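Handing you this structure, nothing more for now.
A single protein chain has been omitted from the complex, and every remaining protein chain is retained in its original position.
On to chain A.
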Amino acid sequence: MLPDIDLRIDNMLKALEQVVIPALPSGERLARDQVNLVIGHLRMMKDQWRFAVKFEAGSLENMMRLGDELADQVDPIYRQSLADALSVARNTDSDDQKALATAIHDLGSVIDRIILGEDGRLALAPAAFAAIIDYGHRQARRERSWFAATGLDPDRAELPTIAQTMSAAS
């Protein structure tokens, strides 16, 4: 691919840093702040783009694992909808970003219903609670690594890089 994505991002960064920012009046603080954030987003996207589909596929895999763990714990009224959502998720094209996002949305919606338990009328089994916590820990850590470059994560120093996270998943 010519020009490739990395080259185009590099060109955009140079234009913003060396042409646009110097042209902005110093009093235009909001505009300057926003350009700096755009630069930050672009730098982050440069590290992320090649892994984006794989990352989303990993998110769906994590959620399917949670669904599988919940399957034996849930009230019978949820069993069929959970089985259906898991089946669709398993058959989702792992190279199709949009399909992966849709599967995450649909499976996640069923899991949400299970967690709420008809607004507390149905108990959430301790094993189900533990499975959700375990999933939450796995997924949050992946996402924290994915976005560590924002500098907002106070414990980012302990996180693996995106490349390390993705190689561990493969």
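Everything that follows uses one rule, which is that contacts are C-beta pairs under 8 Å (C-beta built on N, C-alpha and C of every residue); 3 or more make two chains touch, one makes a residue touch a chain; residues count from 1.
We take it that contacts and distances are computed from a predicted model.
Missing from the rendering is one chain, named in UniProt as "Phosphotransferase family protein" (options: "Branched-chain amino acid transport system permease protein", "Phosphotransferase family protein", "Cytochrome c oxidase subunit 1" or "Tungsten-containing aldehyde:ferredoxin oxidoreductase").
Of the candidate positions A:I5, A:A52 or A:L116, contact with the unshown chain belongs to A:L116.
Contact between chain A and the unshown chain involves residues 27-34, 37-38, 40-41, 63, 66, 101, 104-105, 108-109, 111-113, 115-121, 124, 129, 132-133, 135-137, 139-144, 146-147, 150-155.
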